[in-house]
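Take this structure first; my questions come after.
Removed: one protein chain of the complex. Kept in place: all other protein chains.
We call the chains A, B and C, going by the order they appear; numbering starts again at 1 in every chain.
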Amino acid sequence: MPFSTRLKVRFGDADPAGLVYYPVIFHYFHIALEEFFAECCGISYDRLIADERLGFPTVKSEAEFFVPLVYGDEVEITVSVSKIGTSSAVFEYRASRVSDHALCARATNIHVAMNMDTRRATPTPDKYREAFERQSGE
Amino acid sequence: MPFSTRLKVRFGDADPAGLVYYPVIFHYFHIALEEFFAECCGISYDRLIADERLGFPTVKSEAEFFVPLVYGDEVEITVSVSKIGTSSAVFEYRASRVSDHALCARATNIHVAMNMDTRRATPTPDKYREAFERQSGE
Amino acid sequence: MPFSTRLKVRFGDADPAGLVYYPVIFHYFHIALEEFFAECCGISYDRLIADERLGFPTVKSEAEFFVPLVYGDEVEITVSVSKIGTSSAVFEYRASRVSDHALCARATNIHVAMNMDTRRATPTPDKYREAFERQSGE
Partner (left out) sequence: MPFSTRLKVRFGDADPAGLVYYPVIFHYFHIALEEFFAECCGISYDRLIADERLGFPTVKSEAEFFVPLVYGDEVEITVSVSKIGTSSAVFEYRASRVSDHALCARATNIHVAMNMDTRRATPTPDKYREAFERQSGE
């Protein structure tokens, strides 16, 4: 089972068309990544940055938006890892509407392990590579 | 010459790592789309929605982030149209740092003409197709 | 006991200084208002707007920020109603850090019942006045 987390579409997330503004959906995917670290990697993303000076910024994203999310929707976001490199990993995100399981959006993002002090790529520490592998058996 | 517009990275746009949070870069691209409509299509995006009940939501996005934008950067965003379908169009966005012209991010987005009342795709009106064509000769 | 809800400070909520950008704290208060409606008023804020064409925009806010919230904090927000007028109500919000109960921010906001079609003030329907009264006995 891939990791999943739920969130609610908030008033401030929707645009004048009544739909969730698409940049906000990337924000949702990042929230899911933060929950993924806390639940699957044994460290919260904030401690990862503060204590280990390590982050996983997105260097590439490929996303599709199938069904508009609207204010009031509850969303389930699944996160899994489809490829693991030395200092990068490919994450798969899927956002579904809880009420009817409709797949609303998906993204495939390449995240790179970055030393927050040098702002350069660094090999992913083994403990996180192993955590990513545990979430890669979709 | 493709259409371009400039904006400044604001304090609230950058994250605790000091870099522009990547969902905000999609927000920048949308701001550039709004300016594109006002400058190249003869109508502001807000009047398009309000008066013609027409919008151009993003249904697919493929983006790369090459160089981090940081608080204080000024950004130039170019917008051009690489493909025009009946009710969709492919827009190319490039975000460069003004100080040294470094290409920081790019995106290829498919926008679909949507009737804002029915929330269904609709053929792009000729006047906007023609405006898109004028911006497609990169 | 006043109504309360919890949320987590997200990566995108904090600014380059590492602190939650103060406009985001007002966003947190609005999220708490949305939860307040769902839990205490028998209707979600989105259905209130969609079905009853009623909203409660803020017309006045007086806020203090005592202790910075930082990325990784969990926040508890309490909501209570300190005054109820014909078409307005005064809401009290308090944001505390869960880890040590430190009061980080508070706001006193005047919300006005607004008909979303006419965008004019309207008397607060009795059922919501009664719900507000139930939350006013601090």
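Simple rule for what comes next: a contact is a pair of C-beta atoms (placed from the backbone, for glycine too) under 8 Å apart; a residue touches a chain by one contact, two chains touch by 3 or more.
This one's a predicted model, so the numbers in the text were calculated from it and none came from an experiment.
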Touching the hidden chain, out of C:42, C:57 or C:85, is C:57
Which residue among C:49, C:75, C:113 or C:131 touches the omitted chain? C:49
Provide the residue numbers of chain C that touch the chain removed from this figure. 16-17, 19, 21-24, 26-27, 30, 46, 49, 55, 57-66, 68, 116, 119
Residues on chain B facing the left-out chain by the touch rule are 10-12, 27, 30-31, 34, 44-47, 49-50, 70-72
Considering the whole complex, not just the chains shown, which residues of chain A touch the missing one? 11-12, 14-16, 18, 21, 23-24, 70-71
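Operating definition for what follows: only the chains that are shown with their structure count from here on.
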Taking the mean of the CA coordinates per chain, how far is chain A from chain C in Å? 28
Distance between chain A and chain B based on Cα centroids, please, to the nearest Å. 23
Chain B and chain C have mean C-alpha positions lying a whole-number Å distance apart equal to 33
Residues of chain C whose C-beta touches two or more other chains: 11-12, 70-71
